[in-house]
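All protein chains of the complex are present and in place, except for one that has been dropped.
For reference, chains read A and B in written order, and residue numbers begin at 1 within each chain.
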Amino acid sequence: MTTVGATTTPLGDVTNARRLVDLVFRAREFGIVVVLAILVFATASIESRFLDLSNVQFILVDTTIFALLALGQTMVVLTRNVDLSIGSVLGLSAFLSADLFGHHQGIPIALVFLAGLGIGAGCGLANGFLTVVGRVPSLVVTLAMLYIIRGIDVLVVGGGQVVASSLPNSFIEIPKKTVVGIPVLAIVVAGVVALGAYYLRSFRSGRELYAIGSNPDAARLAGIPSGRRVFTAFLVSGAIAGIAGVLYAAKYGTIDSTAGSGYELQVIAAVVVGGVAIFGGSGSVVGAALGALLLNTILSALYVLGVSPFWNQAIAGALLLGAIALDRGISLWLAAALRKRRTHLGA
Amino acid sequence: MTEQQQPVLSLEHASKAFGAIHALEDVSIHLYPGEVHGLVGENGAGKSTLVKILGGVHLPDAGALRIDRREVVLKGPAASRDAGVAIIYQEPIMFPDLTVAENIFIGRQPLRAGRRIDARGMNALAAGMFERLGVPIDPERIARGLSIAEQQIVEIAKALSLDAKVIVMDEPTAALSAVEVELLFAVVETLRSSGVAVLFISHRLEEVFSLCRRVTVLRDGRLVLSRDLAGLTGDDLVRAMVGRDLPERVPQDQNIGDTVLRVERLTREGVFVDVSFEVRSGEIVALAGLVGAGRSEVACAIFGIDRYEAGSVTVNGKPLRRGSPTSAMGTGIGLVPEDRRQQGLVMEMSIGRNITLASLSRLRRMGFIRAAAEQRFARDWAARLQVKFGRLGNPMTSLSGGNQQKVVLAKWLARRPALLIVDEPTRGIDIATKAEVHRLLEELAGEGVAVLVISSELPEVLRLADRILVMREGRLVAEFGHADASEETIVAAATGQVEQAAA
Partner (left out) sequence: MARERVRSLVRWEVGLVFALAAVIAFGVHSSPQFTTSFNVFYLNLSIGEIAIMALPMTLLIVTGEIDLSVASVLGMSSALVGDLYSRGWSMPLVIGTVLVVGAVAGWFNGFLVTRVGLPSLAVTIGTLTLYRGIAVIVLGPDTVSSFPEKYTNLGVTPLPHTGGYLSYSVGIFIVLAIVFGVFLHATSGGRSLFVMGANEEAARYAGIRVKRTKLVLFTVSGIVCALAGILYTFRLSTAVQDNGIGLELSVVTVVLLGGVSIFGGRGTIIGVVLAIAVFAGLQNALFLTDFEQRAMGVVTGTLLLLSVLIPNFSAFVARGREFVRRRGLRADGGEPAVQEAS
């Protein structure tokens, strides 16, 4: 029968197509780093304060919380869902866990973290249950939970707040610890993100998250336990938000009922900017974490350059819109380019 | 392959009916290891029902399925896969964001220490499979952007990785170019020589002859023949597929008038090229051809659902704006689409509202829908087309396929179109309703409407059409008048074969 050549085949220019597609997808992370570098360089040359050690540390610590949240959100978004409740979960966990110090003097810090994780996991469990078993779209579930959990937070906090002075020093020191100038927290979270990335790449259940978002019907046909995977994704997202809440408490010390308000929007912006498709199926946690870093750096740069912080929210919104529009443009362009290659050869 | 060999798959005396439609009646087929077996038959002959039974989607009402001599009851697609049967559908289902290797192995990737995915091993396995098949697809590339041909190869690789003993290919070549078809043939030969049984379903008879050793012909749900191809000619096959007495052609009053639709050099890269024809008032023109020839795409382009890149469409002498269904409807064009449930109807909506869907402008006064008038209108048209229903308010899901199609027709006829394009008017409809629909179309033409019928059913084409246009691979390749048309000549033009003896 017919023999076929190695690189140029009737099936299309194989290596070129692959290179093109992969380049576009891997380019995202590279692109963020480039933009980040340019941004840092440009800002520092205008205002050298930007590269002060304390400022860099501040950015990094601030990013850790968002990077953690981005990790959980990525897992959820990959499956074509969304978790809008993480800001409220963070706030509830921050208050409740910090409050433990006041009621139980000398409680081990690890236990407090565990408590935060538990609170978050409980919320994630509810989200997962309602989405998977209740068959309610995750948008509606997590939007409702955003307000329910915030409301519970308000009721629990009452008119009070937790004040930094009531928290043990060893706890407050956590975000301040550094190693050769780099905050320990940043290193730890970077490690966690790396672990998350490894899991998503190297374990079957991780790959199945991508499959579910890429083609939910095919996933079911292939026998993938979609319900279980989505449920777990929400559980993890909630648990991470719970831990992030404890970190928030350690960082800010004073917590009232507005802690974490609006965080979910910033995290979604970070995740989308970081290249995670809003419809699921593709993207990486590394990209999402980089997106969080980029967003935080932008906000910090604006602050240092004297731009009023009142612009922050508008800019975050514009970035989110820009990122989704950009992604859409890229996928359209890619589809057209691939189509052109095919008709050129196959016909 | 010897005569003493046992069949790897046997379907014995299988029957399957859907309500009043007998899709399969007493059909038996045996597949032997290492053979490529052709399955041939017109639309409605029962091929896809057979495939769905093999794939575990349907359970036969009667008859038995044996795999390796043991009777099996396939409770679903997973059971079919486990039994060693793989179905490659025309539109493969893939995960566009995963790599090719992952598409093959998702859910069962090879593991190394600590339950981690052995990516290198997985990619090597996939590469090995592609090497065996003789097709260089990079297992590490993303599935998005793969051509249909490549997707099919990936599905085949997946089937092989599941140790499939039987691979069913449902019209695999419909969307492929000539070069891609050759490649697929090479792959099929490789499969065959490694002992897999391949059931090859195709309308393209020359492919069946070059690839298959045995063939099974179905007609109207029944088995016509199942034997070696040696000794058969293409004409024999066509006759077996079609072999019925040609229906009495009702002599038609030739009150054919002026040109209503003129299509000139319509082109859309890769879909249809340089298509030109015209339809006159009172005329029924049929557009025949194989699935994938581009007929429905031409219809959608005329109606404005899709765009075209070159060429023009003129209605009653005036050029028609491209890409605007509203403009098309404004000039009096109606389109009864191919996919009844997805494109022609709103299934959750009531029968009455579906009928009036395209006529609301006529039923309103100052923007408001006149409810009583709407009711009367819907009832009127339902009666005219003899739609059998309970109440006008019942949802579309309560109707049979034939009555659903009548509702789609009613929707468009209610607009009194100047040109009606009907895509597969009687697909999936029982015989009685089929006849009614045919009569309807003939009446329409009698009243001066220009009718363009797209159909894959030859008797229908021959019965209805004053002129028959045949498309193949995007081009118009033949035109027959009512006198010189026959099933054989149409099939010959559609499949591109003139006279063929078995290989």
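Things to note:
We take it that contacts are C-beta pairs under 8 Å (C-beta built on N, C-alpha and C of every residue); 3 or more make two chains touch, one makes a residue touch a chain.
None of the values given here were measured: they were computed from a predicted structure.
The chain not shown here is touched by just one of B:69, B:265, B:364 or B:439, and that residue is B:364. Of the listed residues B:329, B:420 or B:437, the one in contact with the hidden chain in the full complex is B:329.
Note on the undisplayed chain: of the listed residues B:10, B:49 or B:296, the one touching it is B:49. Across A:110, A:179 or A:314, the single residue that touches the chain missing here is A:314. Mapped onto chain B, the interface with the missing chain covers residues 18-21, 23, 43-49, 58-61, 305, 325-326, 328-329, 335, 337, 341-350, 352-353, 357-358, 360-361, 363-364, 367-369, 371, 374-375, 378, 391-395, 397, 399-402, 404, 411, 427-428, 430.
Within chain A, the residues in touch with the undisplayed chain are 82, 130, 134-137, 139-141, 143-148, 150-152, 154-155, 257, 265, 268-269, 272, 278-279, 308, 310-318, 320-321, 324-325, 328.
In the analysis below, only the chains that are shown with their structure count from here on.
Each chain gets a centre from the mean of its Cα atoms; for chain A and chain B, those two points are 45 Å apart. Taken together, the chain A residues at the contact with chain B in this complex read 1-4, 6-7, 9-12, 14-15, 17-18, 21-22, 25, 201-204, 207-208, 210-211, 213-215, 217-219, 221-224, 277, 281-282, 334-335, 338-339, 342-343, 346-347.
The part of chain B that touches chain A in the complex is made up of residues 77-78, 93-98, 102, 106-109, 111, 115-117, 119, 134-138, 140-142, 144-145, 147, 149-150, 153, 176-177, 179-180, 182-183, 185-186, 189, 269-270.
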